[in-house]
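Yeah, one chain of the complex is gone here, protein chain that is, but the others are all in their spots.
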Amino acid sequence: MIAALRAVLARDVTLAFRVGGGGGIGVVFFLAVVTIVPFAVGPDLPLIARIGPAVLWIGALLASLLGLDRIFAADHEDGSLDLLLITPIPLEAIAAAKGVAHWITTGLPLVVAAPLLGLLLGLEPQALAAATATLLVGTPALTFLGLIGAALGVAMPRGGLLVAVLILPLTIPILIFGVAATTAAVTDPLPFGTPFKLIAALSLASFVLGPIAAAAALRQLRD
Amino acid sequence: MALLDLANPHRFLALARAFIPTLALIAAVLLALGLVLGFRAPPDYQQGETVRIMFIHVPAAWIALGAYSLMAISTLGTLVWRHPLADVAAKAAAPIGAAFCLLCLVTGALWGRPMWGAYWVWDARLTSVLVLFLIYLGILALWRAIEDPGQAGRAVAILTLVGFLNVPIIKFSVDWWNTLHQPASVFRAGGPTIHPALLTPLVITAAGFGALFLALHLAAMRNEILRRRVRSLRLIAAADVEAR
Amino acid sequence: MRLVAEDLACVRGGRSLFAGLGFAVHAGEALIVTGPNGAGKSSLLRLLAGLLPPAAGRIALEDGDPERSVGTAAHFVGHLDALKGALTVAENLGFARALLGAGGMEIEAALAALGLERLAEFSARMLSAGQRRRLALARLLISPRPLWLLDEPATALDADGQETLARLMAQHLSGGGLAVIATHAALKIERVVEIRLGVGGIA
Partner (left out) sequence: MDFGAHAGFILAAYGAAAIILGLLVLWVLLDHRAQRRALAALEARGIGRRSGPRADGT
């Protein structure tokens, strides 16, 4: 069973690299979002640095919504989903493996890119480290909540926008605590630890809840 | 007629074989010379020693812009004359141009830190290069996204041309945005008041970068032609097994 | 081993495709499902594979491993080939083996059995429709499962491919396997039970 799950994970990672260039497009989108913010607020570096953590989080949030709809829809369209369903492995475990693969190919590159984009926004080293740490802990929550939307949109030919609309409200708590922890790391009075632990807890909870809900949705919707 | 002769990939490959080593040699000599002259040049009275970063930064920006112009012209060749080598030229130029664009951004950041106290300032020129880099990345992503080379070539051609027409508009709007918000405190990089002792290494390095770009571009075009040959042979082979 | 279906009913999109359907397939037998388009042949196969919940009735694989559901004891080759174009032919089969369980033929042998050995390193997207179908059928050989559920398996296959399919099927059945096949084409199989689905019920 472990070998089968590893095969699912390895296949999805391979496919992501061969078809879409891995997390490349997500990172480019992230860069584009970060780039356009100063055009909206003006090239005022202190201001940009102040809102920097929020910009990084919004950018990462939007970028991780990209491609979410393909997680299950691609397998549904070519019949691979049927193959996944006639294995002895629980669908929940398969959904979790696909979620991990998606995070490796889209979430992790965003985390790696975040410090560089933070430089663009003039973040101090401390804020840079805090933003990257919160993204590392918070992006899995985005992916695994997104898994639910991906499963709900599985049979829709153009599910991308719908999945984003379904998932965005669910991610608000992660955004709140992620930005709060980063700001707390820079301005002393607030503790960094509390919101950081809360995102970690949200991530763990979504790691359990996401695959279960996604598997339930797939069972209901598949035809 | 010369253009039509080049349309023959065999002739192009022979040409590439002859030109690539020559260009690479010219590039190596010019870059070595530029390096020596660049390190020997006197420090700038205003920017001190960091002006040496300019010898890479500014030529990299020129090559990035030049590569994009070359892509735009090649794309016209794809769309208007349907020249078979045009989209090969456009595809080969994209990653190289993007790399020079990245080099320009990285050296800009390393120059900016000692000069402005920050790795990045939203200066009009730097920001325009960043937008150019984004357009490059979009073009690269589109090349990767479409499997069939002919179809990908036409799609990228349209994107490249739209981007090309947009670049002056972006440049103008970024300048306008910048002057609207920015006090004149931002230091203007380069500019026309450059000391002649600094101009020589700059021009030589730029020429070296140009030769390097041409060598890499020809080599990448050759790779692309080979890649397409491999692809079409594989398709033939798959069909052969079918007809067996 | 025996595949038993009792009083099966299937409703798709609010329309009843069939009801009260019952049959038994014994080891070494193939059940051929025929009927006009829209009669529910594909749905019946998906039902048997556990890919669709039945509206009523029971499906069981008797005298088999009680731990295994019918779906996990079955190979399912539907009208979609379940292949990834970006993976090579061998990689596609390797993935199927990791997923469905090894124990059957090696990948090279399975590819050779379907005449695909020269294409092992090619991207699956370069394959023709018939070659894709052969590759989907190669899955049957790499992982031994007692029940084969095949939906129009001969689609896009040339004469040679259809012969190969008939031979593999005969081997499977003589080894005590079971098969349920939805098809229009006549298959050269010996022990055959046939049911014919009509529109709106059993003809």
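Quick notes on this structure:
Labels A, B and C are assigned to the chains in the order they are written; within every chain, residues are numbered from 1.
Just so it is clear, contacts are C-beta pairs under 8 Å (C-beta built on N, C-alpha and C of every residue); 3 or more make two chains touch, one makes a residue touch a chain.
Keep in mind it's a predicted model, so treat the numbers as computed, not measured.
Of the chains on view, those touched by the hidden chain across the whole complex are B. Of the listed positions B:Leu23, B:Ile96, B:Val156 or B:Val174, the one in contact with the omitted chain in the full complex is B:Ile96.
Listed residues B:Gly66, B:Pro84 or B:Gly138: the one in touch with the omitted chain is B:Pro84. Think of the hidden chain as still there; on chain B it touches residues 8-10, 35, 39, 43, 48-50, 52-53, 56-57, 60, 84-85, 88, 95-96, 99, 102-103, 106-107, 110-111, 113-114, 149-150, 212, 216, 219-220, 222-223, 225-234, 236-237, 240.
Operating definition for what follows: only the chains that are shown with their structure count from here on.
Of the two chain pairs examined here, A-B and B-C, it is A-B that is joined by more C-beta pairs in contact. Centre-to-centre, using mean CA coordinates, chain A is 37 Å away from chain C. A separation of 32 Å divides the Cα centre of chain A from that of chain B.
Shared interface positions of chain A, i.e. residues touching 2 or more other chains, are not present. Against chain A, the residues of chain C that register as touching in their complex are 12, 46, 49-52, 68, 71-72, 74-76, 78-84, 86-87, 91, 94-96, 98-101, 139.
Looking at the complex, you find that chain C touches chain B at residues 115-116, 118-119, 122-123, 125-128, 130-131. Those residues of chain A whose C-beta lies close enough to touch chain B in the complex are 20-21, 24-25, 28, 31-32, 35, 38-39, 42-45, 48, 119-122.
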